[in-house]
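All protein chains but one are shown at their positions in the complex.
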Amino acid sequence: MIELERVTKIFPGSEIPAVDSVSLTVPNGEICILIGSSGCGKTTLMRMMNRLEPITSGTIKIDGENILQKDVIDLRRHVGYAIQQIGLFPHMTVYENIATVPKLLGWDKKRIDERVDELLELVKMPAETFRGRYPRELSGGQAQRIGVLRSMATDPPLMLMDEPFGAIDPINRETLQDEFLKIQAKLKKTIVFVTHDIHEAIKMGDKVALLDAGRLIQYGTPEELLTYPKNQFVKDFVGADRSLKRLDLLKVKDAMLTDPVHCHADQSSEKVLEQMLSDGLNYLLVLDEEDRIKGYVNVDMLRGHKGVVGDVVHPMTITVGPDQNLKDALSKMLSFDLGIVVAVDDDEKVQGILNTRTMVSVVGETYDERGGHWGKITTGGKII
Amino acid sequence: MEVYQFFIDNWQHALALAWQHVYIVTIAVVIAIGTGVPIGIWITFNKRAANIVLYLAGIIMTIPSIALFGIMIPFLSVFGYGIGTVPAVVALVLYSQLPIIRNTYAAIKNVDPNIIDAGRGMGMTGFQVLFKVQLPLALSIIFAGVRVAVVMSIGIAAIAAYIGAGGLGHYIFMGISQSHDSMIKAGAVIVALMAIAVDYTFGMIENRLVSKGLQS
Partner (left out) sequence: MSEKAEASTAERVWLSLGFLAAFAAGAYAESLGFFAFAKNNPGDIWYLFKEHCYLVGVSSGIAICIGVPTGIFLTRGYMRRYRDVILNLLGVLQTVPSLAVVAIAMTYVGIGKTPAIVALVVYGLLPIIRNSVAGLAGVDPVLLDAGRGMGMTPAQLLFRIEIPNALYIILTGIRTSTVINVGTAALSFLVGGGGLGDLIFTGIALVDPAYMLAGAVPTAGLAIFINWAFGQVEKLIVSPGLTYD
């Protein structure tokens, strides 16, 4: 747990505080996002937490202990630190970069070797391939990953991250964010995370602290910021399209319709066609005997066909996972001509389905500023 | 103080030696510019030639000047120019090649390709691009090479006094052989001041040569 109490920073030669009496608490295992426009003091605030910037006044406590009472070098070695420019040491290999803090702490070689391999495994970069590479031989996304791995090499309970995914293109950034959230779900670190990207804040944050001119304007969950913006500044910052931003927050499993209408691949085409026509269905999901997605069929495919549905099924190439957010699901849905997207788990088993109507109802419901209710939207199994 | 006295007593002679020094350096550097700049331009068209020329010039730079004199004199004396001004000027020209060629080459290569493209797009010929676009932009860097060449030449010309080229080195060598301390100091101080003054002046000119549009 990290507690800030009226933390203030005034740079020498400046009248105006860069950070002005900020108090907040980050509970263990949560990601706290510091957000604000450039120059708002978010980075300075973060850099005070490992004393890269001296604290002018106020106290910062980590697990109840005032950081000013700790040895500064020791403090930094036990707090992970990742920065936007990555700062990989160009003269060291990937292995040596990740091993930096373990070496400073005097780990033995075997332990370091194992740790490096384990970390590379975590981001699916084969250790044999990447251990010996130099930073200049990495792509931007790979370098960012190594930068984050380096900061968590000694498994520090607290990590400070200054726009750690800032230096790469938006598509890679999404991937990295998803990866990171998966890792965080397992490791439950306490993380202070600086960004200026409101989407990133909403997606990654358990808590979001919005800063302006060194002051803490609002601190709360992303939902609170979006639903109850404290004042006009917060409203402007989160943007007029904040109902759409809520799509970042909601997960597919919260909105999907479970138990969609379907048939199995070994059913006879004629019977299925008959059923579809009588129910007025244009298309139908096709599953195999273990409820894994095979694809879909429509009326035209089945008309005049003799045999089983499995022979004519059209594969379903675009699916989402139940833990992905609705924004990703929406964009996938829009790229798919049926106007639906099927949610499957890791074994390809069908979990549910999303269509445009459910999306609209989600946005519509949360648009209700009187205090919309957040939660599952389950309107039964049937779809058309 | 005895150095001061030495000046008072010998100012005419000292002036003559200084003039000789300037003369040798000037001739050598003018020749070096005449050869070095065209070579530098030429090798921008030919990567292979650029490698060879820069490598050779680098080797010559590596050879200590007094050793180069030692190697050159036997050859030049075949043509009857073993000692005197000629071998001194030849050596200075050789040494001045590297900074001039290298800077010319680098300066022209460094001109933003978009600017050259713009010139071509306006219908300039290759020569027009070279003379109206590339060289004006490269001028101050080429001049920086000339500055290095001149300062270096002043130093080497001092050593060339030993092979009878005259110049301020004369006082140093004479002083050493006669154990005449004030003469040594006089020679050393004037030649040092000359080098420093030339370096400073050329530095000022170099700054002026940067196109107004490029000055920060």
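So that you can tell them apart, the chains are marked A and B in the order they are listed, and the count of residues begins at 1 in each.
Here is the rule we go by: a residue touches a chain if its C-beta (ideal position, glycine included) is under 8 Å from a C-beta of that chain, and two chains touch if they have at least 3 such contacts.
The shown structure was predicted, so the numbers you read here are calculated from the model rather than taken from an experiment.
K.L.:
For the full complex, which residue in B:16, B:56 or B:205 touches the chain that was left out?
P.N.:
Touching the chain that is not displayed is residue B:56.
K.L.:
Check the options B:5, B:26, B:46 or B:77 and report the residue that touches the missing chain.
P.N.:
Spelled out, the listed residue whose C-beta touches the missing chain is B:77.
K.L.:
For the chain left off this view, which of A:101, A:125 or A:293 is in contact with it?
P.N.:
A:101
K.L.:
Identify the residues of subunit B touching the omitted chain, counting contacts across the whole complex.
P.N.:
For subunit B, the residues touching the absent chain are 51-52, 55-56, 59, 62-71, 73-75, 77-78, 82-83, 151, 154-156, 158-159, 162-163, 169, 172-173, 175-176, 181, 184-185, 187-189, 191-192, 195-196, 199.
K.L.:
Could you pull out which residues of subunit A are in touch with the chain that's been left out?
P.N.:
Residues of subunit A in touch with the missing chain: 50, 52, 73-78, 81, 83, 85-93, 100-101, 104, 134-136, 150-151, 160.
Everything that follows uses one rule, which is that only the chains that are shown with their structure count from here on.
K.L.:
What is the distance, in whole Å, between the centres of subunit A and subunit B, each centre taken as the mean of its C-alpha atoms?
P.N.:
63
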